[in-house]
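Just passing along the structure, written as structure tokens.
One protein chain is absent from this view; the other protein chains keep their places.
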Amino acid sequence: MLVEIVAEIDLNRAFRHLQTEGAGGINLFIGTVRDHANGKKVRLLEFEAYIPMALLEMQRIGQKAMERWALERVVIQHVTGEKKVGEPVVITGASSAHRAAAFEASRFLIDELKKTVPIWKKEYYEDSSVWVNAYP
Amino acid sequence: MLVEIVAEIDLNRAFRHLQTEGAGGINLFIGTVRDHANGKKVRLLEFEAYIPMALLEMQRIGQKAMERWALERVVIQHVTGEKKVGEPVVITGASSAHRAAAFEASRFLIDELKKTVPIWKKEYYEDSSVWVNAYP
Amino acid sequence: MKILLFGIAREIAGQQRLEVPPDEQPETVADLRAWVNKRYGALAGLKSFAIAVDNEYAEDHVKLYPSSEIALIPPVSGG
Partner (left out) sequence: MKILLFGIAREIAGQQRLEVPPDEQPETVADLRAWVNKRYGALAGLKSFAIAVDNEYAEDHVKLYPSSEIALIPPVSGG
């Protein structure tokens, strides 16, 4: 299990970790900065993490995926700091003998990450900024 | 739409193609050579393609995905030639504003590819070889 | 008329293409299937085979012309 908080997403590192002799299918999900949100033009995103707890939560989620599916390996990488439009900010991935498990586990990892991992995103628009999801 | 038959899978090229300003989620599926099949140890795989028709079929599948989901871009790469255990042999991928469409489209692409694209795989074991799926 | 062969079909026939003699030219895909089954019985042992005409899967009723690019497609196994 490769779980890390990084300054830059490393796609090749994630892929190499998932590559095993028993793997027939590898799924990678990469979240990237989209140019619009809430009808506004996004200029950049800033990510802040409660790093020790975020790493523990990411490991917990990875462990849960390993228990639920027959996986070879699991990857979760998340950035902190500022990211421009188009840049990757998160990778989740899983490898398995068969593709169904790899797809399902990778989806589970990103869905869970968004629910529980203590990382926060601030969106900067042309003329304002907002912490995503903070207010009702 | 990036559709190609290649000697070597190029993960970074696939990712870069999917990366757009409107994309928030990118899904990549990578098929790799597994070390066992039918209870036998696999030594290597050999892929043969009817290249012009395979490219047309891959484009048709990609087009279908673009019609079915709100996608930014689509990628299908497949190799021909010999590949060793662990090596990638196929990539399917899709980018979208939201992750659900990227996951579903990438899964659709690999499922359809395996059904209709005229590419054939020969598995070499320690002491024998077989064209996969040829006989009832 | 020539028929391209791939994968196990190429191996069974021991050649990359079949040549249909001028006096046996099939008019449709169905006729071609019948000709293949008669002349190359070993191919009938495959799980299935499809016929492609000009790079598209072709149903039995599709007409064949001397200029058509015809291929015999054994069960695919890419990915």
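In this document, chain identifiers A, B and C correspond to the written order of the chains, with residue numbering beginning at 1 in each.
Just so it is clear, a residue touches a chain if its C-beta (ideal position, glycine included) is under 8 Å from a C-beta of that chain, and two chains touch if they have at least 3 such contacts.
Since the structure is predicted, the reported quantities are computational estimates derived from the model, not experimental observations.
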Taking the complete complex into account, which shown chains does the hidden chain touch? A
So which bits of chain A touch the chain we can't see? 31, 47-50, 52-54, 56, 78, 89-90, 110, 113-122, 131-136
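Note that in this section only the chains that are shown with their structure count from here on.
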Chain whose mean Cα position lies farthest from chain C: A
Chain centre (avg CA) closest to assembly CA average -> B
From the C-alpha centre of chain A to that of chain C, how far is it in Å? 48
Between the Cα centroids of chain A and chain B the separation in whole angstrom comes to 23
Chain B residues touching 2+ other chains are 31, 110
Multi-chain contacts in chain C: which residues touch at least two other chains? none
